[in-house]
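What you see is the complex with one protein chain gone and the rest in place.
Up next is chain A:
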């Protein structure tokens, strides 16, 4: 077992508002990222997966507060707790973009429309590595070439609007990789792309991970993409990580009712004869304000019983490295029926 690069321990994020009660968007999340491995963070919209990722880079809005927990990053200068750093401190700035970088969902809106992609990538290299602009440009061209942008030298002078969606996302990836980060956070990097382009980008990310040996936190709502790229998976529901573990293990034997329900909501690629009717989860995701004190899935869970609404289930180890938060794992069936 390699040493973890980043561990999030017991992290809670609270959004405050002057005229409304506080909302706990993420509660007690524990995640571990190891070099060379990909952790997929899965969940439906509003479950807190993007907030978790942004917290790692301290890119949260001003009204968000990391109330408890720590984000221990084992970086170039020894261990630091990112949760205790000021978002605009020099220490944080030397990490953000250089050691930990991020790929955003919508390449069109996260690239500057008035600068060429070459200039935008140069900027990072000049800032973090102190290279001269000319040298930086050479590096930029090499990067663009590496992520598969054809005619990199000319394309570096192109503005984002001149590129297709796939090329824009490649430029975005080149930018994220500019300073060979140790951790790459990819927030829905393929959601806005067509399937063939998506497959190409997933290939590229895997290739780059092999080349650079970086750790990757991959955020997505698409279980197909998870199955394709992840080593580990963490399933989030309404601010809770309800289940996490090895991707093969979790797909084979999902333990939490939410994970099970999520998997039976996706149409399987089967012949007509084998086709089963989808089993959707009843109801909709409640607002975080209405989240039960106990297990957040109580209101939609087909197995909910006694302690679910009132007591929060503990993290229970199912097997080596496979954890889930569900009372059914600690209570026997008879108790559950009472």
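Criterion: contacts are C-beta pairs under 8 Å (C-beta built on N, C-alpha and C of every residue); 3 or more make two chains touch, one makes a residue touch a chain; residues count from 1.
FYI, contacts and distances are computed from a predicted model.
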Omitted chain, identified by the protein name its UniProt record gives, among "Cell shape-determining protein MreC", "Phosphoribosylformylglycinamidine synthase subunit PurS", "Hydrogenase 4 membrane component (E)" or "Peptide ABC transporter ATP-binding protein": "Peptide ABC transporter ATP-binding protein"
Options A:44, A:74, A:106 or A:138, residue touching the unrepresented chain: A:44
Residue of A:109, A:268, A:311 or A:330 in touch with the missing chain, whole complex considered: A:268
Option from A:67, A:93, A:221 or A:331 whose C-beta touches the chain left out: A:221
Chain not shown, touching residues in chain A: 44-45, 164, 166-167, 194-200, 202-203, 206-207, 221-228, 230, 247-248, 251-252, 261-263, 265-272, 275, 277-281, 284-285
